[in-house]
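Of the protein chains in this complex, one is absent; all others appear in place.
In this document, chain identifiers A, B and C correspond to the written order of the chains, with residue numbering beginning at 1 in each.
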Amino acid sequence: MAYINIENRDKAIKMLSNRGVTLRDIAEITHTIQVRYYDDLTVEECVRNILKVVEKTEVQNVIFTGIALDELCEKGLLPEPLSELVDNDNSLYGVDEILALGIVNVYGSIGLTNFGYVDREKIGIIGVVDKIGKQPNKCMTFLDDIIGAIAAAAASRIAHNRLN
Amino acid sequence: MAYINIENRDKAIKMLSNRGVTLRDIAEITHTIQVRYYDDLTVEECVRNILKVVEKTEVQNVIFTGIALDELCEKGLLPEPLSELVDNDNSLYGVDEILALGIVNVYGSIGLTNFGYVDREKIGIIGVVDKIGKQPNKCMTFLDDIIGAIAAAAASRIAHNRLN
Amino acid sequence: MAYINIENRDKAIKMLSNRGVTLRDIAEITHTIQVRYYDDLTVEECVRNILKVVEKTEVQNVIFTGIALDELCEKGLLPEPLSELVDNDNSLYGVDEILALGIVNVYGSIGLTNFGYVDREKIGIIGVVDKIGKQPNKCMTFLDDIIGAIAAAAASRIAHNRLN
Partner (left out) sequence: MAYINIENRDKAIKMLSNRGVTLRDIAEITHTIQVRYYDDLTVEECVRNILKVVEKTEVQNVIFTGIALDELCEKGLLPEPLSELVDNDNSLYGVDEILALGIVNVYGSIGLTNFGYVDREKIGIIGVVDKIGKQPNKCMTFLDDIIGAIAAAAASRIAHNRLN
């Protein structure tokens, strides 16, 4: 497909990395949930699929927007009542899930189940990020859903490639 | 809210019941996932919330459509290749998740995580339905996602009511 | 991308054609809405993009499901109250739009606006299909939304290709 924006892909990867998250961290989540279906699946194959997911413009745009909101929250630059809703990851604030859906949907609805599962069970790096987000002056409200969505999208991508 | 269609609500409940699923079965899923947040939550409160979810026109329409597809599949009335995709709950067939999203969304995106979790872990009656669906001449492809979506929607509804 | 199911693509195209809709008909809708942005856009380029959209598993699955529901409705094989809701394209029945969203989302949310526009304005073949659906014993409730969604997805695809 022609519509790959390499420059923005690299910016998105850097933004994740600045928040302490590597593509390999996300690939490990995908591996954890998919290895029970494909026992020859390696973390390397998952990394390659994560990279393909992050090439998509829609995915990049969600990463740019969500991480910016987390960082602006940490810097005290969000207005009220948004600042409080985001800072506490208020349980009725669902905009982080809405954005994540924008990533999952690009690879079809079969990713929904995996997204919900890894998000709730806080698999791998999601659990780490979640704990950091609870520290004072730290906000990871959007990041954990973004990670879960990328991992689930890669899982869908692997299922599509293996089954067709 | 004025827009409650009681007649269709009762038809939807009957349709679920004809497939072996009571509102209490679904309420027990909601209870399982929410009791860790609200330790005074009873199955009865969950039943009342399930009932409210099933009053919504959108929810009824998804129930009517999804269960009809399962039943038509069992009767051999779906054309190919749809029949095979639905009968085997093909892992790339995501229309059941798309329909379920139509239920979850009515109570906002905070239900997404719970939907994915109960669907993957096959909590309660979902596990029962899933096993029946694997028997010859049985099809429960849409039903399990519908149950998970109603349970997740009720969980969101409870969260909204408790927190506001 | 590896995950192209050519056999199902051809079945989906045949199913559309059996309902009186060619890929060129859909391409003309895409052309109508996009030529004002790209004045060198030809209907042929739109046809090529429609073909790429129809290669996607998710899109094929929605086509199979939606057209089956229309045809089962015409044959009197849908149970009540679904039959009446679908036959009259009841204005509160939104499952056709939910399914269409499953097509639009694959190319990202920028397709939403175009989908809503062509669906409401009944551009090109959508208007023809809509009129046929109003005849006795005819049902095109899902088909018109499917056409609009494919046309909108192709418009998004063209925008992605031209702008990156």
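We adopt the following convention: a contact is a pair of C-beta atoms (placed from the backbone, for glycine too) under 8 Å apart; a residue touches a chain by one contact, two chains touch by 3 or more.
Keep in mind that this is a model prediction, so the values were computed, not measured.
K.L.:
Could you tell which one of B:G108, B:G133 or B:G148 touches the chain left off the display?
P.N.:
That would be B:G108, which touches the missing chain.
K.L.:
Determine which one of C:N5, C:N49, C:N114 or C:T141 touches the chain that has been left out.
P.N.:
Among C:N5, C:N49, C:N114 or C:T141, only C:N114 touches the chain that is not shown.
K.L.:
So that we can see where the missing chain sits, which residues of chain A does it touch?
P.N.:
Considering the whole complex, chain A reaches the absent chain at 8, 11, 57-58, 61-62, 64-65, 68-69, 71-72, 77-79, 81-82, 85, 92-95, 98-99, 101-102.
K.L.:
Contacts of chain B with the missing chain: which residues?
P.N.:
1-5, 57-58, 102, 105-106, 108-109, 157, 160-161, 163-164
K.L.:
Over the whole complex, note the residues of chain C touching the chain we left out.
P.N.:
Counting over the whole complex, chain C touches the hidden chain at residues 91-95, 97-98, 100-101, 108-110, 112-117, 119-121, 159-160, 163-164.
Keep this in mind: only the chains that are shown with their structure count from here on.
K.L.:
Cα centroid separation between chain A and chain C, in whole Å?
P.N.:
Distance between chain centres, rounded to whole Å: 30 Å.
K.L.:
Could you pull out the residues of chain A that touch at least 2 other chains?
P.N.:
108-109, 160, 163-164
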